[in-house]
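The other protein chains are all here in position, but one chain of the complex has been omitted.
So, subunit A:
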Amino acid sequence: MRVVIAEDDVLLREGLAGLISRFGHEVVASVGDAAALPDVVREHRPDVVVTDVRMPPGFTDEGLRAAIALRAQSPLPVLVLSQYVEQTYAAELLESGDGAGVGYLLKDRVGEVAEFVDALTRVAAGGTVVGPEVVRQLLRRRRSALQRLTPRELEVLGLIAEGRSNASIARELVVTDAAVAKHIASIFAKLDLPPTSDGHRRVLAVLTYLDA
């Protein structure tokens, strides 16, 4: 997997590069500000970009904007690391490119190195990854629309939003795959999601949370 890193803090940038390399992936370039990102991406055509939200020059949300802009041009997988859970940012990012190949994680998550690299791989493969902290906060929103769901269904939906597969959800909740599939079908029905492709509906179900 070929990775581009955008992170303004030198120590963190090098740490990330070391971490990703250690798991056998290649960091083709790393930049310290968002402005440099488009050129580097055009030059190296990475499989995935890891970017910080707040970067020079304005130290607001440059990294996030750059990621969204890049995804508007081509379906580039992007994993955004943020110091905070900002619903606005998360929703904007996950809406870009239909929510495929995108991730929003709290920066702390890089401490769980194996999980972090796993998330990066899933994003590169076109998956949607939303950190548990992000999901928890987003779940608090939109309670009205979600009132129709049972607690168990909410739990399942939370795990879907984390990008888990049915099998992984079944393991987590210690139930059968069939039970998970039943819950998911019920969630889709209650959220009025039409039966198109399953993967797309999963994303839509997640977006239902985000898009209050």
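Couple of notes before you dig in:
Keep this in mind: a residue touches a chain if its C-beta (ideal position, glycine included) is under 8 Å from a C-beta of that chain, and two chains touch if they have at least 3 such contacts; residues count from 1.
Here is the rule we use: contacts and distances are computed from a predicted model.
Of "3-oxoacyl-[acyl-carrier-protein] reductase FabG", "histidine kinase", "ABC transmembrane type-1 domain-containing protein" or "ABC transporter permease", only "histidine kinase" is the UniProt protein name of the chain excluded from the display.
When you scan A:33, A:86 or A:118 for touch with the missing chain, the hit is A:86. Across the interface with the omitted chain, subunit A contributes residues 9, 11-12, 15-16, 18-19, 22, 54, 59-61, 83-84, 86-89, 107-108, 110-114, 137-138, 140-141, 143-144, 212.
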